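Worksheet: the structure to be examined is printed underneath.
A protein chain is absent from this complex, but the other protein chains hold their places.
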Amino acid sequence: MSSLYEEIKSAPASDIPVRQITVNVNGEPRTANVEPRLLLVHLLRQAFKLTGTHSGCDTTNCGACTVLFDGRPIKSCTMLAVQAEGHNVETVEGLASASELNPIQEGFKQEHALQCGFCTPGMMMAAKALLEENLNPTEDEIRWALSGNLCRCTGYQNIVKAVLWAAEKMRAELN
Amino acid sequence: MKLDEVKIGGMGASRRRVEDNRFIRGKGNYVDDIVLPGMLHMEILRSPLAHARIKSIDTSAAWDMPGVRLVLTGEMMAARNLAWMPTLSYDTAAVLATDKVRFQGQEVCAVIADDPYIAKDACGKIVVEYEVLPPIVNPVQAAAPDAVQIRDDKAGQVGNKVFDWEIGDKARTDKAFADADVVSKIELHYPRTHPSPMETCGSLADYDRATGKLTVYMTSQAPHIVRAAVAMVAELPEQNIRIVTPDIGGGFGNKVPIYPGYVIAILASILTEKPVKWIEDKTGNLTSTGFGRDVYLKGEMAMRKDGKILGVRMNTISDHGAFFADAQPSKFKIGLMHSAFAAYDIPTAHMFATGYYTNKAPGGVAYRCSFRVTEAMFFQERMVQAAADDLGMDQAEFRRINFVKDEQHPHRTAFGFLTDSGQYEKCLDIGLEAIGYKNFAAEKAEAAKRGRLLGIGISTMTEPLGAGNSREYDILGIKMFDSAELRIHMSGKALLRTGSRGQGTGHETTWAQIVAHELGIPADDILVEEGDTDTAPFGMGTYASRSTPVAGAAIAMVARKVRAKARKLAAHLLEVSEEDIEWELGRFYVRGNQERGVTIQECAMAAYSNMPDGMEPGLENVAYYDPPNLTWPFACYIAKVEIDPETGVWDVLQFVAVDDCGVRINPMIVEGQIMGGLTEAYAMANMQYQTYDEEGNIIGGNYMDFLLPTAWETPGFELYEVVTPCPHHPIGAKGVGECATVGGPAAFVNAVMDALKDKGVRNIDMPLMPNRVYEALTTGKDVYGMPPVRSGN
Partner (left out) sequence: MYPSRFKYESPKTIAEAIKLLDAGKGEAKILAGGQSLVPMLKLRFAFPEQLVDINNIPGLDYIRFDADGSLHIGALVRHEHLEKSVEITNRQPTIAAAAPLVADPIVRTRGTFVGSVCHADPQGDWAATMIALHGYLVVQGPKGKRNIDMKDFVLGPYANALNYNEIAIEAVIPAPKGVARGGYLKLERRVGDFATASVAVSLDMSSDTVLGAGFALAGVGGKTIDANEAASALIGQKLTDATIAKAAALVAAKAEPRTDHRGSAEYKRHIIETFVKRILIANSEQKVA
């Protein structure tokens, strides 16, 4: 018990399969009891209250739910929460440190790479995965790497600029 | 020392957006992020059929599931007089179906449960027995004499016609055609499409029986209209209704209407006495909420052989789906379709419009558009290109000779609008220069050697943004004005509220800039709040690019009211009479002695601590702004495309946009709006549409078939700027949000048609998918896109 009290709800029906899982989210182990059918995006949003990851479509097309899974970008609406047992998940909430924004976040603000902000967390996570592999991407490489994430507001041009901005800053920080 | 307006984040500053601070941290607050204690979840069971009589509904198995709290049917809604609700166009729409289902995806039942997974499970247990009726998927079928009547619920309804409507001078136009040397014709379909914001619709209704207060968090572009509608429909006292619009994940017109889900969730909260959350899935959003367009346009242009346009005729047949639910000013049945040809000096015009019911989703919303102007401008620019081709004239030259000249403004259009200002030729010249128009013939010849077809497409248009004025524009009788309320705190910091609601459009940033411009208070010192009907002044909301033209003007006006009071406080502090006070940005001073002055912040402090005798304390005000006219931005869009004739695939080689939206408050945000709008234009021209098969099944009901372009396909855009200040707007601004979506599609389509000019093809309906382009260029025939199409593979 993590608090002084816990309301006892009626026991779940015995035929409902429930599992306890522990997932390393943004560097912190988080534990929950889940039904196997729970999607990872709902685990993050509902159980862990990390609502920065959005659920955008039903068909694994939009990428608003993109998170990093052991460092690689995945669509968290297309993975079961139980599959994340023992794995590392990074969400938008883990991008900034207490005092500092990630250069990708700064770049998105500086280059006006977001409007409604709904696709932004997924877009930034996909950008992070790209820059971890390639700190000197071309415009085409950026467009290609982000082509699994839909944006309805910006027309992408400023998103490309934002990633270039972040890459430049990250290269400068390395030197 | 004089304040630097750009440094304080005033007019013209590309100020970085305030709202981004939360969005980039994942701290946005969208409706699905809101959690209330004891909250239940609602899922909707939708009709799998386009047209069918409901024979029976058995919900017993759903009720029996653990975790299910409520199952609602149309019959239960009807018992509370809520089975039907009014639309924004004086029609009715079903909330939950009682008698028939009239389109695929229509709401039939709703389940409220402890968890959305359980609610979905229970939907699967509901058994509905249907008797299939023949579906109607286009106006031709709807108009057939033996067509089954879709709206048999409406007393006095004849057949499937919604309206006939006409405007313009028929006799004079007939005469112009009789006198013409050349008459040019075109016929096309602007396909059904969907605004499809990334976030779907949703709401969280919370009724408190103890206080009688109903709070609804919802994705609405017009929260005050919702409050008024809920008061009327649910018969609740208006002061006890609070609508809160949190962050909106894109709207584009989709989130203006009131949808069945909102109404059902409210009733469910009243019945269960718990908060009820409804979050639509993407399929629900695409198959049931407000679509855009779906109009057949036919018309002709009368010309002298020197190219002068003498008159225009237009004929529109619109497909409204099962309920006439267009979001549009009441006076006009087909929105502002008659704004067509406003950029051209045409003596006379006439338009006849007809609307039909079909077994398709209702809507006809203003998708990034001021009420059908998208169809109007698309038709206009397709007609202009066809006419130039028929005359054998250069398409740029034909536009130039027919443009309204700068000095002709204000100009009365043939359909009766009054355009306010513009420099059309200048915009066209900048665009032609940027695209390399002069060298195009050589470029085309070079491409031909590589087996490729090159085309150039121009779209030039002015369109009416920012409804009202209130004399002519109302929605359900509510006049189309807007509002702003400004409070200056004693430290000189400020709180601004408006009746509009940003949806990614940067209001929190831009509105502060207008106040900074008017008062000299740094933008960073001004908090902007919108979307809560308990705190914001009444406004008609954000759509049709009306925020800057109307709410933006209200902000300037309220700041001026506040400044007028501050002047009195300054006079008191400086111990001179008010007439001897001069204003410069952020500061009053004594005429003839600029050194002797007080800042606006000092005046604010005085309003709470040192006001003159007899003066009411405080420094705040409200302004309601009723615009004298619409604002008329102009745009020139030019696309250069290359077609692979073996496959019909076309690529954009270059795209140039010249926008004149008057004074730009925040140039960075304006450019963001233009690039976003151009992308939606490209999407509609290339891939994004909804169609139906012969059974009335929707094609384009999820993102596997309703295609939005990714970063990979979307071309780059080159932007250019011309500024003609709006003469009747307090800060000279015009609307801009929709210009690119309205004017853009014709540039892409005209470019492809230009490339195919030699093949004898006059029209391909959007989207110009490779198969359609290939068909046109191999057969030399026009390609039309009217449904039904054959589905499946």
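Labels A and B are assigned to the chains in the order they are written; within every chain, residues are numbered from 1.
One rule holds for everything that comes next: contacts are C-beta pairs under 8 Å (C-beta built on N, C-alpha and C of every residue); 3 or more make two chains touch, one makes a residue touch a chain.
Keep in mind that what you see is a predicted model, and the values were worked out from it rather than measured.
Undergrad: Going by the contact rule already stated, which one of A:82, A:95 or A:131 would touch the omitted chain in the full complex?
TA: A:82
Undergrad: Considering the complete complex, identify which of B:38, B:124, B:392 or B:416 is in touch with the unshown chain.
TA: Answer from the full complex: B:124 touches the omitted chain.
Undergrad: Can you list where subunit B touches the absent chain?
TA: 43, 116-117, 120-121, 124, 281-283, 646-649, 686-687, 691, 699, 704, 707-710, 712-713, 769-771, 774-775, 789-793
Undergrad: What residue numbers in subunit A mark contact with the hidden partner chain?
TA: So the residues of subunit A touching the unseen chain are 16-17, 19, 35-37, 39, 55, 58-61, 63, 66, 69, 72-75, 77-80, 82-83, 85, 126, 129, 144-149.
Assume only the chains that are shown with their structure count from here on.
Undergrad: Which residues of subunit A touch subunit B in their complex?
TA: Touch list, subunit A to subunit B: 13, 35, 37-38, 45, 49-59, 61-62, 64, 91-93, 95-96, 101, 105, 108-110, 112, 114-121, 124, 142-144, 146-160.
Undergrad: For subunit B, which residues count as touching subunit A in their complex?
TA: Per the touch definition, subunit B meets subunit A at residues 16-17, 19-28, 30, 32-33, 35, 66, 117, 196-199, 247-252, 281-283, 503-506, 668-669, 671-672, 675-680, 702-704, 708, 710-712, 714, 716-717.
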